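The structure appears below as structure tokens.
Our next item is chain A:
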Amino acid sequence: MTGLGGPLFPIPTGSLLALGALLFCIGLFGALTRKNLIIVLVSIELMLNAANINLVTFSRLGVNPSLSGQVFSLFTITVAAAEIAVGLALLLAIFRLRRSSEVQDLNVHKW
Partner candidate 1 sequence: MNFVWNGPMIAFYVLALSVLGAGILMLSVRKVVYMALSIGGVFIGAAGIYILLGAEFVAVAQILIYVGAITILMMFAIMLTNHKAEEEPFRWTVRNATAAVGSVLLALVLLAVIRSTTWPVQSANLNLNGGNSNPVAIGLVMFKQYAFPFELVSLVLIVGLVGAVILAQERKEEE
Partner candidate 2 sequence: MGLAFWFTVIPLIAALLILILPKLDKAVYRTIALSGGILTLVLVLAGWFAFDGRTNVVQLAGRIPWFTLPGLWHGHNLVVGLSFGVDGLSLPLATMTAVVGLLALLAVPKDRDRGKENYFWLSLALTGLMAVFTSQDLFTFLVALELVLFAVFFLVYLFGETGHQQAAVKFLIYRGFSTVAFMVALVGLAWAAAGGYAAGNANVSNAVFTLNIPTLTATLHQAVSQWLSPAAASALFLVLLLGVFIEEAFVPFHTWLPTTHEHADTSTNMLIGGVVTKTGAYVLLRFGVGMLPGEVRHWGVMLAVFGVINILYGAFAAWSSKDWRRLIAYSGISHMGLVLLGVAALNSAGLQGAMFMLISSGLLTALLFFLTGAMKDRTTTLTIRSLGGLSKSMPMLSGFLMVAALGSLGLPLTSGFISEIQAFIGGFATYPAISFVGALGVVLSAVYMLYAMERTTFGPTAEGFLQLADARPFEYLPAVVLTGLVLLVGVYPDVIGHLFGLSAQALLRIGG
């Protein structure tokens, strides 16, 4: 059916991508609605993870399978780590200043 010899990879690509998509949407919904800054950050991590799943999936199941996808997911993880570190540091600084870690209190841009 595909011209490839032997059995096919057992997990369908669509299912993996669907998992990534749903995870992304959950993360997005969380980032848009949660009040606590930490949870917003967490939700963003969720979205990054969704992206990672896709990267790894395509690394194995893409048109041209290669390790680049995995390497990229590693980079993403690294950047996510840096991001969460800076993000949490900011959070602490803000909390010290405002005694709150709620998003709606960060409204210095309000008119």
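Note that in this section contacts are C-beta pairs under 8 Å (C-beta built on N, C-alpha and C of every residue); 3 or more make two chains touch, one makes a residue touch a chain; residues count from 1.
Picked so that all candidates are chains of the complex that A comes from, given by their letters.
Keep in mind that what you see is a predicted model, and the values were worked out from it rather than measured.
Checked against 1 or 2, the single candidate touching chain A in this complex is 1.
Across the complex, candidate 1 is touched by residues 2, 4-19, 21-30, 32-36, 38-39, 41-43, 45-46, 49, 52-53, 56-57, 59-63, 65-68, 70-71, 73-75, 77-86, 88-93, 95-96, 100-101 of chain A.
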